[in-house]
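Of the protein chains in this complex, all but one are displayed in their positions.
As written, the chain order gives the labels A and B, with residue 1 at the start of each chain.
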Amino acid sequence: MTNVRSLNAPTDDFAPERDPRSRIIGSGSPIREQSSSRASTGRVSAALIVAMVVGAVAFSWPLFLSHTSAMSAAQAPIVFAVVLPLVLAVVLTELTGGRMDAKALAMLGVLAAVGTILRPLSAGTAGFELIFFLMILAGRVFGPGFGFALGSITLFTSALITSGVGPWLPFQMLSAGFVGLFAGLLPKASGRIEIGLLAAYGMVSAFAYGWLMDFSFWPFAIGDGTQLSFNPDASPLENLHRFVLFNLATSMGWNLGRALTNAVLITLLGVPLLRLLRRAARQANFVPVSLGSTLAE
Amino acid sequence: MVAEGTAPLTSLHPWAWWCWAIGIGLAVSGTTNPLLLALIATAMVVVVMLRRSSAPWARSVRAYLLLSLFVIGMRVLFQVLIGGGTGETVLFTLPEIPLPEWAAGIRLGGAVTLEGLIFTLYDALRLAVMLLCIGAANALANPRQALRSVPAALYEASVAVVIALSVAPQLIESAQRVRKARWLRGDAGTGLRALGAIALPVLADAIERSMSLAAGMESRGFARTQGLPVKRTLPVMLLSVMVATLGAFLLLSTTLWELAVTLLIVGLVGTGFGLRAAGTRLQVTRYRPHPWGWRATGVAASGLLAAAVVMGTGWLDPTGGGLWPSTDPLEWPELTAPMLLAIAFVLAPLPLTIPRRFAAVSSVRTDVRVRGLRAVSRS
Partner (left out) sequence: MITFENVSVTYAGAARPTLRDVSFTLPEGDLCLVVGTTGSGKSTLLGAMNGLVPHFTGGTLQGRVVVGGRDTARYRPRDLADVVGYVGQDPLRGFVTDTVEDEIAYGMEQLGVDPVAMRKRVEETLDVMGIADLRRRPLIELSGGQQQRVAIASVLAAHPKVLVLDEPTSALDPTAAQDVLSAISTLVHEVGLTVVLAEHRLERVMHAADSMIWLPGDGTAQLGSPAAVLSSADVTPPLAALARTLSWAEVPLSVREARRKVQALGLSLAAPATEPAAASDDQPALTARDVEVRYGEISAVRGVDLDLHGGDVTALLGRNGSGKSSLLWALQGALSCAGEIRVGAADPRKLSAADARRVVTLVPQTAADLLYLPSVAAECEQADRESSAEAGTARAILRRLGADVADDHDPRDLSEGQRLALVLAIQLTARPQVLLLDEPTRGLDYQSKAQLHGIIDALAASGVAVLISTHDVEFAALASRKLLLMADGEVIASGSTSDLLTSSPAYAPQMAKVFAPVPVLTPQDVAKGLA
């Protein structure tokens, strides 16, 4: 990655009179995160890793909910609905604050807008979730941090407009963020292999998203007392077994639909979209800066 | 006729309404008494009807009611099909179909008991009222107004959200234009190939738009008063988040709830401080920010007090204080004084807030247009 430095650090001191023949080369600040120093890449990675750990805990809560705890199964998502926004706030602060300039934010906002209008188009038809393929492609082009931010913000914005804000929203934001995040971490490839890789990732991530969301809201959906319910007395393995059956019975159709939609859209629209997004990234990414290199002409 | 914009919709800070709703949600999650639940639900609906605005998003309560009914129905269905069959009073019996071993030996059908059904109904009712809390919060406090009160550290993220909300209707218009243009080129087909022909110009337009938008933002001074990220805030915030997660984990999996709650609160406070410190690098000011007055505190407190009353009754009284009427054997649920107090807290915002006087609100195009896409996609 080219090492690009922002041209003018915010400073008020005036340099002495410049030779009018000297030239400045605009840096144009790229859309990719300006991780111009190791430390800042480290900060972002640390935040994302913490998010993954917290996500792992939050999504698997039915497995370690104990019968003797003070909280019941109905209250557990609420506890996490309080913790998860913290995580999201911290990670988004790290990703966007001071690191994304106007171009990156505008691109983020506009792509989130596209996702927002895609979401109600798929409502009512089981599993045709149109928002994920854009997150995956954008995460691929602009990097894992951008992908995470795009995933969370798309879900948040579409919730503001259509489905409303509720305790499921932080879970959705986190999992959608992960979809974008891991899309940015996929290995390098090009051409048809890349499209195949992205389509496969689309299918995998669709199922993963579905499972994560269903698992964390499983006790809500079915309640206690049935044979497929979460049983606090049973071992984690048995609960998992029950969950798999429950999932097969109910949401498999949705997950399958989501996976197929992702794969189809990525295969069809992947090449031109990647071209468009890469062109935008290129147009915003310029010559490395060399400030004040005077010309002795 | 007031249009949505900088004029606050109710004079109440949106987060006050959300605190109220979350408090009631917590209260509701601690009981399965159907009488209490029904009364709380009625109280909430009354508050919503009397205090919401007439903007399109405020009518979302109906959607939440439908969702709750759907969940109740699904649960009852599951109970009938694969219920445990505990209890004495058998209503009717379905033929049993045992499933093979790999399906965990589940028996479809079997006896359907009254106790089992009532248990499911109580539980589902609780869930329905919790969903109603969320619907009420959405109807009373525009989440987009809440965006203005976001902590300074999340300013850039809120800018991205604001951009997304403003650009979405423009993109819809762009998509409609491109669809009409497809007709002009002789291709009226809908389907996968047409999708590409419509999606690509819209996306290319969106990307170009983002560049012009960024140029405009830059020219108007975006990020001018912004410094570099503050150095030591990240370790503090990450640590606080881990502490809070540990607290949640302990709360759910052990009986050490005092320790867990302490850890949770420490984590929350730590993150709050970290975010505030991270926000000091920004000196952006707010135009007409929402004031937080004593009314807002009152409304927020009422929700939390309702939660405290219900939770307190449940913990203090060893028999449960009527909060969880048993279903096996069945007994009639009853209302006690603390429950009435909780319901009074639910109704507290009514005297505390001023009713909306304006009859109609100019439409918020974003919400109306985007929701209209659902109708379009169905036709």
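One rule holds in what follows: a contact is a pair of C-beta atoms (placed from the backbone, for glycine too) under 8 Å apart; a residue touches a chain by one contact, two chains touch by 3 or more.
Computed from a predicted model, the values in this text were never measured in an experiment.
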item: Given B:63, B:178 or B:347, the one touching the chain that is not displayed; value: B:178
item: Of B:213, B:309, B:323 or B:343, the residue in touch with the unshown chain; value: B:213
item: Touching residue (missing chain; options B:125, B:159 or B:323); value: B:159
item: Per the touch definition above, residue among B:170, B:271 or B:327 touching the missing chain; value: B:170
item: Touching residues (missing chain, whole complex) on chain B; value: 2-7, 159, 162-163, 165-166, 169-170, 173, 177-178, 180-181, 183-188, 196-197, 200-201, 204-205, 208-209, 212-225, 283-289, 362, 364-366
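Keep in mind that, in the parts below, only the chains that are shown with their structure count from here on.
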item: Approximate Å spacing (C-alpha centroids) for the pair chain A, chain B; value: 20
item: Touching residues (chain side chain B, partner chain A) in the complex; value: 22, 25-26, 29-30, 57, 60, 63-64, 71, 74-75, 78-79, 82-84, 86, 103-104, 106-107, 116, 119-120, 123-124, 126-127, 130-131, 134-135, 137-138, 143-144, 151, 153-157, 159-168, 171-172, 175, 192, 195-196, 199-200, 202-204, 206-207, 209-211, 213-215, 217-218, 222-223, 226-229, 234, 237-238, 240-242, 244-245, 248-249, 251-255, 257, 264, 267-268, 271, 274-275, 278, 281-282, 366-367, 370-371, 373-374, 376-378
item: Residue ranges of chain A touching chain B (in the complex, touch as defined); value: 10, 40, 43, 46-47, 50, 53-54, 57-58, 61, 64-66, 68-72, 74-76, 78-80, 82-83, 86-87, 89-90, 92-94, 96-103, 105-114, 116-117, 120-125, 149, 153-154, 156-157, 159-162, 164-167, 220-228, 238, 241-242, 245, 264, 268-269, 272-273, 276-277, 280, 283-284
